[in-house]
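Sharing a structure, written as C-alpha cells. Questions coming.
Missing here: one protein chain of the complex. Every other protein chain is in place.
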Amino acid sequence: MRGSKNIKVENVLKTPVEDQSIELVERKGIGHPDSIADGIAESISRELCKRYKERFETILHHNTDETQIVAGSSSPEIDGGGEVLDPIYILLAGRATVKFQDEVFPANKIALKTARDYFRDKFNHLEPDGEIIIDSRLGETSTELKGVYDRDVPASNDTSFGVGFAPFSETERLVYETERLIYGLRDEIPAIGEDIKVMGLREDNDISLTIACATVSSELNSIDEYVNVTNEIKERVRDLAAKEIEKEVEVAINQADDIENGNIYLTVTGTSAEMGDDGSVGRGNRSNGLITPNRPMSMEAASGKNPVTHIGKIYNLLSNEIARDVVEEIDEVKEVYVRLLSQIGEPIDDPRCASIQIIPEEETHMNTITDDAEAIVDNWLDNINKIPEMAMAGELTTF
Amino acid sequence: MRGSKNIKVENVLKTPVEDQSIELVERKGIGHPDSIADGIAESISRELCKRYKERFETILHHNTDETQIVAGSSSPEIDGGGEVLDPIYILLAGRATVKFQDEVFPANKIALKTARDYFRDKFNHLEPDGEIIIDSRLGETSTELKGVYDRDVPASNDTSFGVGFAPFSETERLVYETERLIYGLRDEIPAIGEDIKVMGLREDNDISLTIACATVSSELNSIDEYVNVTNEIKERVRDLAAKEIEKEVEVAINQADDIENGNIYLTVTGTSAEMGDDGSVGRGNRSNGLITPNRPMSMEAASGKNPVTHIGKIYNLLSNEIARDVVEEIDEVKEVYVRLLSQIGEPIDDPRCASIQIIPEEETHMNTITDDAEAIVDNWLDNINKIPEMAMAGELTTF
Amino acid sequence: MRGSKNIKVENVLKTPVEDQSIELVERKGIGHPDSIADGIAESISRELCKRYKERFETILHHNTDETQIVAGSSSPEIDGGGEVLDPIYILLAGRATVKFQDEVFPANKIALKTARDYFRDKFNHLEPDGEIIIDSRLGETSTELKGVYDRDVPASNDTSFGVGFAPFSETERLVYETERLIYGLRDEIPAIGEDIKVMGLREDNDISLTIACATVSSELNSIDEYVNVTNEIKERVRDLAAKEIEKEVEVAINQADDIENGNIYLTVTGTSAEMGDDGSVGRGNRSNGLITPNRPMSMEAASGKNPVTHIGKIYNLLSNEIARDVVEEIDEVKEVYVRLLSQIGEPIDDPRCASIQIIPEEETHMNTITDDAEAIVDNWLDNINKIPEMAMAGELTTF
Partner (left out) sequence: MRGSKNIKVENVLKTPVEDQSIELVERKGIGHPDSIADGIAESISRELCKRYKERFETILHHNTDETQIVAGSSSPEIDGGGEVLDPIYILLAGRATVKFQDEVFPANKIALKTARDYFRDKFNHLEPDGEIIIDSRLGETSTELKGVYDRDVPASNDTSFGVGFAPFSETERLVYETERLIYGLRDEIPAIGEDIKVMGLREDNDISLTIACATVSSELNSIDEYVNVTNEIKERVRDLAAKEIEKEVEVAINQADDIENGNIYLTVTGTSAEMGDDGSVGRGNRSNGLITPNRPMSMEAASGKNPVTHIGKIYNLLSNEIARDVVEEIDEVKEVYVRLLSQIGEPIDDPRCASIQIIPEEETHMNTITDDAEAIVDNWLDNINKIPEMAMAGELTTF
C-alpha cells in the first residue's frame, strides 16, 4: 500500500434513500435518442482503443463523446408500415489521433463504420442504408510522443470529479431491469421497438412505473394488436416486479395514447429519433445506467471519452466500482457515496480527495468500517489501470 | 387556493451541506463550449417566443435545445495573435413551428440570425464572419390549433421532473460570483477571454478555487504580460473572497501552464471551442448556474426548451424559485430541497407530486414551517404562468 | 404526321471534323469525381422514376442533378495499401416529391440507399461503410395534381435547348472506347482503379491518347508491378487502336509519374476523389459520353434531371438520337448537327426551333436529304415520350 491518497471516510447523517418518502428514478433505454448518442460514442471509443492497441501497442489520444442525433421525420401507419421521410442525421464530433510517429491511422473510417455497425447490431427494424445519415466532423490530432500514455500511471488531464453510490434501491433496480426486460422481449414480440423509457416514482411504499415504449408499425396490423402488445408488456413487467419486490407496483404504459382516436406510440424504426426527438451524449443515463435526482450525480458524459487519460470518465467508473465493493464486502454499510476529485497534472492514482460517505447499518460502529473502506479505495487506486481495461472490454457500462 | 396539489412537505434528516466535510462545486462560464451551446439555444427560444407573440399573440411549439458546438483549430501566438484555422462549427437542431393557421413563420431565419448576434453580443474578440459556421437542421412543424397553448394552464407534455434547492452554500456562491467577476473584467483587462471555468473544493474550512481562464493572444505581447494578467485575476478573486467569506480561500489559475516553456492557456478568440473543445446543450451548468454533485440535480437541459409547455424546463425553473422563496420567507428553514414531478396529460399546475424536503434550523418545530411552505408552493402553482413570462424576459437563467 | 414543328434543315458550310487539322476529345471515366456525381444523380433519378411509377402509376416531379463530391484524404502505399483518412463526402441536393394526393413517398431514403448501392455496384475496392459519407439536403415538394405529368405530351418547363451530332469521329470513338476497355479490364487486372481519364488529340493524321488511370495500392506490391500494369494497359489500348483505326496512335499513361522517385498514380480506393479531387454533376462528359470542344455542346447537366418534363435533358438526349438516325438512315449525310430549342409552356413535341445542319457527302444534292431528315425529326417528335422511357430503362446514357 502506498502512502496517503487523501482518502477520507466519514459517517454521514442522511436519511437512507429507501427511508425517504419520495424517490424518483429514470432510465432511457438503448433506443432512446440520448442513449443512441451515448452508445455510438462509446462503441467508437472502444473500437479505437482496440485498433490503436493492435497497431501501436498503446492507446492514443481520442475523445469521441460529442455525437449529436438530429431527428428525422416519418409517417408510421398501423396498417402497412409507413415510411421514414427524412433520415435521422448523426454527427460524429470529438477528436482522435490520426498520425503517430509518422504512421497514419484511419480514425474517421473506423468511427463511421463502427457507428453504422452499431445500428445494425442494436436495432431490428431500422435500415441504416436509407434511414440514417452518418456525418463526421471528428477533429484530428497527431502525436509524436508515446510517453503520456505509457507511463505506469498517467497524469490527470483535468480537474474533474467522479461520483458513485451503492447499493441500488429497490426502485432503482426495478427501473433498470424493466428496460432490460422489455428490450430483451423484442425477438419474442417483434412489435416492440428499442426506444424504451422507464420512469419510476416511489411514494412511501407505492411504486409506480411509467413506461414509454415505441412500437414498430410494420409488425402491427391493427390497434387491437397494439393494445395486446402493450398489455403483454405490462403483464411481464408486473411479473418481474412481483418476483423482485414486495411493495405495491403500479405499471402504466404509453400514457399519451388515445386508443379511441388511434393516437398511439407507433414508429417505423423503433426509435423516436425518426420523428422529432433529438439526442446528445451525456444528457441521459449516468454511467450506472440511471438518472437519480435523489442521489449525487456527476454531469460528466462518460460515453466516448478516452478511458486511459480522461479522468472524468475514469473517476466516475471507479467511484461506482468502489461503492459496489464497499457495500458488498462490508456488511455493516447500508449506503455508501463515493466522490473522487482529481488534480490536473498529478498521477490519477493520487486524487486530490477521495471522499467516502457511509451510512452504516443501525447500531454499527464506524471503526472497523473505516479501515475496511479505506483498504478497498486504496486497493482500487493501486489498480486503477484495471478501469481502462474493463472499459475497453465492455465490462463497464457508461450509460 | 385550489384543492390539493399533491404537495408533501417533510422534515428530512440530512447533514446540511455546510456541515459536510467535503463540497464540490463547478461553474462553466459564458464562453465555455457547453455554455455557448446553452446560451445559443436559450437565446433562440427567447427570440422565437417574442416573435411568435408579436405575430400570433401566442407562443407556438418549439424546442431549440440541441445545439452542438464542434471545435475548430487555431494557432494562437503570444506575439502577433495567430489565427483561427478551422472555424468553430455550430449545428442548430431541435424543431420549431413554421406554419400556423396557413401563415408561415421564418423560424430558421430567426434562429440563424439570433445565434450570430449572440456571438456578437457575448464575445469581444471572436469574429463571427470568418471564425464560426452556423448550420441549421432545425426540424419544422406546423400547427393548426391554437388551443394547446391558449388554455389557461397547459397540460404536461411529458412525465418529467424538476429539482431545486436553496440557499447556495458559501462555496457555491463564491464559485458563481468568481466567474461573473472575471467575465466582467474584460473591458478593464482585455486579455481576459470569455471561456472561464471555476471549480471549488471545500475541505472542512478550507476552500480552494481552481480557475481555468482563457486569454486572448492579440492582447498580449509577452509571457510576462500573461503572468501579470493571471496574477491580477487571482488578486481580484482573493479580494472578492475576502469580502464575502470568512474561510481560508486558496486561488489557483491555469494550473496546466508551463510558464518556463511558454505553454499557457492562450486563445485567438477567447474560447477553447476554437481548438479542440466541443460543447453541447445540457452538459454544463444546471439552471441555477452551477454543477453541484453534492445536491440533487436534474439531467434536464433547460436551455432552448419551450417555456410554455415543456414541463421539464418549467419545473426545474419553478423548483429553484420555490426553494428560494421558502428560505427567504421562512426564517426557520436552513436548507430546502424541492422536487416536482409531472404527469403527462394533466395540467401543469397539478403535479403528480411536489416534494419539499426541509432541514430546519436547530431547535425548530416543523409545524409552522410546513404550512408556510405549503402556501408558497400552492401560490406558485396557482401562478405557474409567471415562469414562462420570466423565462422569456430573461429573468430566469437556464445555465 | 402533325403540322409544322419548326423543323429547319439546312446545308451548312463547315470543314468536317475529320478534315480539320486539330481535334480535341476527352472522356472522364466512371470513377472520375465528376462522373461519380453524374452517376449518382442519374441512378437516383432512375430509381425514383421506377418507384413513383410502381406507387402512383405516374412519374412525379424531381430533379436530383446537384450531387456534389468533396474529396477526402488518403495515404496510399505501394506495399501494404495505406488508408483513407478523411472519407469522401457526398452531398445530395436537388428536390423530389415526397407527398402526392395525401400519400407520402420516401424520396430521401431511396436517394440515400441508391447512392450507397451505386458505389457497391461500380467500385471494386472502395468500402462504402467507412470511406464515404452520404449526406442529403434534397428539397421536398408536394403535388396535388397528377395532371402535369399525365398529359399525353407535357409542356416545357423552361426555355432551354439541346444539341447533338453524329457520327463520332475516329478520335472520338477511340477516346470513348479506350475508357470502356480499361474499365472492363478490372477483373483481369485488379490493380486498375475506376478513375480513368482519356484525352485524345489528333493533329492531322497523328492521334495521341493521354490516359490518366488510377491504380489500387492493395493490389500492388512494388513499383515494378505498377510499371507492368501500366505497360499492359498501354498494350491493350494500342491493340484496340490498331484494330479500329488506320492512323498512327501514340499512347501515354500517367504522365505525371516519376517512377525513379516512386511518385505514381496510386490510390487506396481506385478514385482520386479519395484525395483532393472534388466533383460535380454536369462538369464532365456531355450526354454522348464525351467532351468535344470542336463540336457544339450544351451546358445542360442531364444527369439526375427528371426525364419527363425537364426539357433540357429531353432535348439533349433527343438531339443525339435524331443525329444518329440521320447519319444511319441517310447515306448522303457526312455529318449532322442538331439543335432543339424549347419554348416554355408549350408542348415539348412542338419546339420553338428544330435546327438540323447537314454537311453532305461531296457531290450530293440536299434535296432528298432534306425531306428524309425532316421525316426523321418529325417522327421523333411524334414519339418524344420514348425518350423518358429509354432514359428510365437506362438505355440512354447521360454522361
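As written, the chains take the letters A, B and C, and residue 1 is the first residue of each chain.
Everything that follows uses one rule, which is that contacts are C-beta pairs under 8 Å (C-beta built on N, C-alpha and C of every residue); 3 or more make two chains touch, one makes a residue touch a chain.
Remember, it's a predicted structure, so these values are computed and weren't measured experimentally.
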Contacts of the hidden chain among displayed chains: B, C
Residue in contact with the excluded chain [from B:Thr15, B:Thr58 or B:Asn108]: B:Asn108
Touching the absent chain when the full complex is considered, from B:Leu85, B:Val153, B:Ala242 or B:Ala393: B:Leu85
Options B:Ser75, B:Asn124 or B:Gln255, residue touching the unrepresented chain: B:Ser75
Touching the absent chain when the full complex is considered, from C:Glu10, C:Asp121, C:Glu248 or C:Glu395: C:Glu10
Candidates C:Leu60, C:Val104, C:Ile132 or C:Val163 - the one touching the absent chain: C:Val163
Positions on chain B contacted by the hidden chain, ascending: 75, 82-87, 89, 98, 104-110, 112-113, 116-117, 127, 129-131, 133-136, 140
Contact set of chain C toward the excluded chain (per top definition): 8, 10, 12-15, 20-22, 24, 65-66, 68, 70-71, 73, 89, 91, 93-95, 137, 139, 141, 159, 161, 163, 199, 201, 203, 210, 212, 255-256, 276, 278-284, 286, 291, 293-299, 301, 339, 341, 343-345, 352-353, 355, 357
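Note that in this section only the chains that are shown with their structure count from here on.
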Arrangement of touching chains [line / ring / star / complete / other]: line
Most central chain, Cα average position: A
Distance from the mean Cα position of chain C to that of chain A, given in whole angstrom: 50
Cα-centroid distance, chain A relative to chain B, in whole angstrom: 24
Contacts with two or more other chains, residues of chain A listed in rising order: 89
